[in-house]
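Everything on this sheet refers to the single structure shown next.
A single protein chain has been removed from this complex, and every other one stays in its place.
We call the chains A, B and C, going by the order they appear; numbering starts again at 1 in every chain.
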Amino acid sequence: MIFDPAQDKPQEECGVFGVYSPQPTDIAWLTYLGLFALQHRGQEAAGICVSDGEQFLVEKDLGLVTQVFDEARLDRLRLGAARVGIGHVRYSTTGSNLRFNAQPLTVRTNKGILGLAHNGNFVNAREMRAQMLDEGVIFQTTNDSEVMLNRIARYAHLDLIEATSRVMGELHGGFAVVLMSRNTLVGLRDRNGVRPLCIGQRDDGAWVFASEPSALFAVGARLVRDVQPGELVWADREGLHSLQVLSGKPTPCSFEWIYFARSDSTIDGQDVHESRIRMGEQLAKESPVEADIVVPVPDSGIGAAIGYSRVSGIPFDYGLFKNPYAGRTFIAPTQEMRELKVKMKLSPTSAVRGKRVVLVDDSIVRGTTSRQIVQLLRDAGAAEVHFRVSSPPITDPCFYGIDTAARKELIASTHTLEQIRELIGADTLAFISEDGLREAIGGAGVCLACFNGEYPAGVPLENDVNKLALEV
Amino acid sequence: MIFDPAQDKPQEECGVFGVYSPQPTDIAWLTYLGLFALQHRGQEAAGICVSDGEQFLVEKDLGLVTQVFDEARLDRLRLGAARVGIGHVRYSTTGSNLRFNAQPLTVRTNKGILGLAHNGNFVNAREMRAQMLDEGVIFQTTNDSEVMLNRIARYAHLDLIEATSRVMGELHGGFAVVLMSRNTLVGLRDRNGVRPLCIGQRDDGAWVFASEPSALFAVGARLVRDVQPGELVWADREGLHSLQVLSGKPTPCSFEWIYFARSDSTIDGQDVHESRIRMGEQLAKESPVEADIVVPVPDSGIGAAIGYSRVSGIPFDYGLFKNPYAGRTFIAPTQEMRELKVKMKLSPTSAVRGKRVVLVDDSIVRGTTSRQIVQLLRDAGAAEVHFRVSSPPITDPCFYGIDTAARKELIASTHTLEQIRELIGADTLAFISEDGLREAIGGAGVCLACFNGEYPAGVPLENDVNKLALEV
Amino acid sequence: MIFDPAQDKPQEECGVFGVYSPQPTDIAWLTYLGLFALQHRGQEAAGICVSDGEQFLVEKDLGLVTQVFDEARLDRLRLGAARVGIGHVRYSTTGSNLRFNAQPLTVRTNKGILGLAHNGNFVNAREMRAQMLDEGVIFQTTNDSEVMLNRIARYAHLDLIEATSRVMGELHGGFAVVLMSRNTLVGLRDRNGVRPLCIGQRDDGAWVFASEPSALFAVGARLVRDVQPGELVWADREGLHSLQVLSGKPTPCSFEWIYFARSDSTIDGQDVHESRIRMGEQLAKESPVEADIVVPVPDSGIGAAIGYSRVSGIPFDYGLFKNPYAGRTFIAPTQEMRELKVKMKLSPTSAVRGKRVVLVDDSIVRGTTSRQIVQLLRDAGAAEVHFRVSSPPITDPCFYGIDTAARKELIASTHTLEQIRELIGADTLAFISEDGLREAIGGAGVCLACFNGEYPAGVPLENDVNKLALEV
Partner (left out) sequence: MIFDPAQDKPQEECGVFGVYSPQPTDIAWLTYLGLFALQHRGQEAAGICVSDGEQFLVEKDLGLVTQVFDEARLDRLRLGAARVGIGHVRYSTTGSNLRFNAQPLTVRTNKGILGLAHNGNFVNAREMRAQMLDEGVIFQTTNDSEVMLNRIARYAHLDLIEATSRVMGELHGGFAVVLMSRNTLVGLRDRNGVRPLCIGQRDDGAWVFASEPSALFAVGARLVRDVQPGELVWADREGLHSLQVLSGKPTPCSFEWIYFARSDSTIDGQDVHESRIRMGEQLAKESPVEADIVVPVPDSGIGAAIGYSRVSGIPFDYGLFKNPYAGRTFIAPTQEMRELKVKMKLSPTSAVRGKRVVLVDDSIVRGTTSRQIVQLLRDAGAAEVHFRVSSPPITDPCFYGIDTAARKELIASTHTLEQIRELIGADTLAFISEDGLREAIGGAGVCLACFNGEYPAGVPLENDVNKLALEV
């Protein structure tokens, strides 16, 4: 069994990256750098595929980017004249077949060899797969990617771009996809733009598609613009092309600003760091409290804590040390030993001793870690602990690629605010309001489905995303 | 780069194994034992899949059976109530995509989850794949197995057995296949029976299919019979079933008796060890020589050397020591160092000093190793070296799953007997005659295509099996 | 080659941990937790040894604690009735013999089996080793630990405690040592207390010695007190014992408060987090500047940045995102690629755009990374960059276990303040004064040798700690 210190946070399913260079360059290394910058979006598996127009190579495996790709393995992808490559990092569920589910998925089709990597979920993938099975299609993975590639190949008489644009209309849900042939890099985003994807360019002319601008900067590219909801873009010898395939109300995932995206990213025009500071400011306005210091749960609570401090005038302090080496380790065998677990990640500093603490976190999923953190602060001598959360209570599951937990495990789905406060042991507890959150992000339409159950991009036929799981 | 001490031998492409037990048993362990007994048929990759009727698990990777399956990995396959499993060992060509080509291949189809492993080649797989690509099918591997599974799934209205029997009629070439669903073990052999497959049974009632009887004995089963050419057999809750799907002239591969099969196996009713002794006896009758000792190239030349000694009356002796740890190691960087290579595997004993040696080997492919062995004997003081080969000259490539080498690399395809003798430096050289070989094996019809170019089971549309290679 | 993102920081050489439990407990797991909490003190190697009074087991290897100790390897150390254990994390120089240099070092002596792990340097180890070599002693490692163990064994007529106390008087430099026999845990600190060591106790009575209190908390122990400079302590069946072996002016290493120690630690009575805030406050008093935001270089600059903000009234903001997955990765092959390197670790957020930034870092060693960070901020639109450093300029090497760099590589050793400012490209640059630092730490005596060349604990005969290196 694995102890994941982030287990009480929503889990992003993936990050994607792609690059097309008009002249040969070190595509494998650029993709490696891009994935490294997106590592926070998925830690279970990593993969890269590249082509020089002739050869088409893929390497992928379970592990962090730096674990999967040592120098020797990256070298195996170093084609002298490579021009196109895509990469993927994945967060994933348990199972013995994980390795074969790693992306990019690479297949030979009537449009040549294709590689595909996606972030998000197709809510109707299960239906489409059932129908294809009836028709005689065989499936080797449980990836939605395999469904999409089969659909693209079915349009045998169309070229890659036309076939892909057709398939975009067939798929529902929240997703961002990068796709490559030997000579073309393709990117697309669901019609509501639930999952992010942006376009960048390097000084040498190379086009880069990535889940976040952070990955553009990481490879020396500047942000050109976000891919639009429902837009299909591709880069090839002639340059960058675009097709607005579908239209829909833009509802990007609000959790990108709350927690997922890096604070140096800007998603759909809204800066992540600034949004987080505004969330904290909003929280301070909505739920003020008399206290001595504002303490973030590092690292994701830092922005909101700064905002809360600014509006409230209560000094910001670093009251929780986070062990930078905290990561996956195995569970201790005894109960007493198990309780030492959270201390492997977080430890209170002297700042909280005797103080009335405003503790700022980005979200509460099950509440288990929150209770432990409050207890840590009290053990360290905090006089009061006022818990402030920069997202509304999570009450509903996500069908667009985020693993929050089953509804029955969501503490806010089964408990009142007061019950939650009592369970986590805080003196006071407040979540940001939906309106407050919306305003902090910038007022535009965002997906708040996990807070209010309103799913802008459809839901699966059967309300159980777990049914997508396949044994082999 | 890899140094394969067996590089100048024909390479068997695979060994297959399957087991169905009426009551739950340790299927994973039995399959492991079976594969271990078939290790000589393929050293590049190994894989096992098992099912208990619900779960369907697979583990496969590059390496020897004992390298792929350490205790922990085998344990992952240990379902408490498993009843059915198949396994595969593979000899394979180079390429970065080897791992994804390992078998068994497991897919979800309209007939449920299926696992498939095969030995041999479908000569029309390339044509069939090209046609399916046109129709929109996508391929993830370069395995013929994937072609076969796609064909089976296309018969959406038929059950597994019916669909498989139809597909048997579509496929040409030499092959033996084991296939499993959650509840059924299937075996089949091409219409000419080029590649071997036999049926065994354990005392506890479990049915076992394997490439060679050695693998039956290894799991405590007795040989029941060989699968007939063109026959489809399957084992399930009701017992063993058979369907004679196709009829054809039986032409099992003669190289099974010459070199591939273990000397404790009996293939299609003909004992391998006895056949090899008869080959040596025949050689002694056809090509006698005056000499002091008969020396086998270990281990495959031992049987024929014993036979040669018996008929000729010349004493058998162990003149070449074979390092039991010889296996794959990397190539030395300099020419002088490279020449030490053959000595890592073979070393002459004192037996040859001052003697006129009859050196008995099973085959000559390129002739490079033969020349080195002759030189080793001369350096050790052999007075004369008379080379006797228990197979005819190899002049043609195999399209049924054996990797001999390209035609231009076959020394017997481009040189006369006298030229070969000179090249390898022997005093005399003789190959067994085709008739002599046929008689030694038992007189029945056997495939001698690599000796005479007569292909009983068809040839590929384009005469190049390498065209099947795929980059991804 | 390895890219170490922390390469421009002083490198702590080690962290040590020891535990003695009156009743059997899971010593291996406690030591694992303790080392995990000390991981920041050394990332090159980790090791643990344990005993149950009979068996004496050790496991050590190159890598992080979680890399060296997977569940299976930790299990190998799980003696049912273990009572005593020590552990070590190590920062280390390059070389092929690293693995054999990992600690704890375990040897059989006339006092039974001993394990020893140390932090710091014996400045006269080289002399002592030379003399022992002359006498016929053989050395298998280049560890000072081996020198110390040989000295202890030489006192053949004395028991472990007496012999160790004698050896304490022979050794000069800065060091903290944990040492264990089958039944006793020993700890000691050099006469000046240059390197830290503290004592804790768990509720079950177990005694814990560790480099920092953080490691006590990590195993559920409370801080009892620091080991005194020149003190020898040991825990056994009778409880905790102490012997004040040597006396000297206490001069603990100031860099513990500046950079090494975790912000949740208290060293020699001075809280680390509070000290860092005071350093920032002091800096703001000494070197004020007109600016818009105070930005820390994460994570070690956070405390001082908060202090600077408090005194200056300039808002604290999170202007540099630190990739939590940044760690060791390999160097890119080309110059252009190499320049992307620092971006793998740090990336500016929108907070700095158009702002006059006070950038707060803990130290400058070579200045290379500082220049890159300033450039990152300018590229992100910072209007001005005012660099403030919470330590004085580093001008001299450390001989007490810290790897700063050779003197000629120390930018402050060869450049004026103005030259440094120009080189790193800052608008203004200021270091904290020695007096200011001393006051921030608490006014007591501290070692400032790397800032002023006054070495309180002696120097090596030859002024080159590198001469200690041994090829084998």
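Keep this in mind: a residue touches a chain if its C-beta (ideal position, glycine included) is under 8 Å from a C-beta of that chain, and two chains touch if they have at least 3 such contacts.
Computed from a prediction, not measured in an experiment: that's the story for all the values here.
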item	value
Touched by the hidden chain, restricted to displayed chains	B, C
Residue of C:Thr66, C:Asn101, C:Asn150 or C:Ser275 touching the missing chain in the full complex	C:Asn150
Residue among B:Val167, B:Val219 or B:Val385 that touches the chain left out of view	B:Val219
Residue of B:Gly173, B:Pro252, B:Pro348 or B:Pro392 touching the missing chain in the full complex	B:Pro348
Candidate in contact with the missing chain, chosen from C:Leu133, C:Ala406, C:Ala444 or C:Leu461	C:Leu133
For chain B, the residues touching the chain missing from this view	26, 29, 33, 36-37, 39-40, 64-66, 70-71, 214, 217-220, 262-264, 266, 271-274, 299, 302-303, 306, 310, 315-318, 321-325, 327-330, 332-334, 336-337, 339-340, 343-344, 347-351
Positions on chain C where the hidden chain makes contact	49, 55-59, 76, 96-97, 105-110, 113, 115, 133-140, 146, 149-150, 153-156, 470-472
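As a working rule, only the chains that are shown with their structure count from here on.
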item	value
Pair of chains with maximal C-beta contact number	A-C
Chain occupying the most central position, where position means C-alpha average	A
Separation of chain B from chain C, taking each centre as the mean of its C-alpha atoms, in whole Å	60
Interchain centroid distance [CA atoms averaged], chain A/chain B, Å	48
Junction residues of chain C, two or more chains touched	none
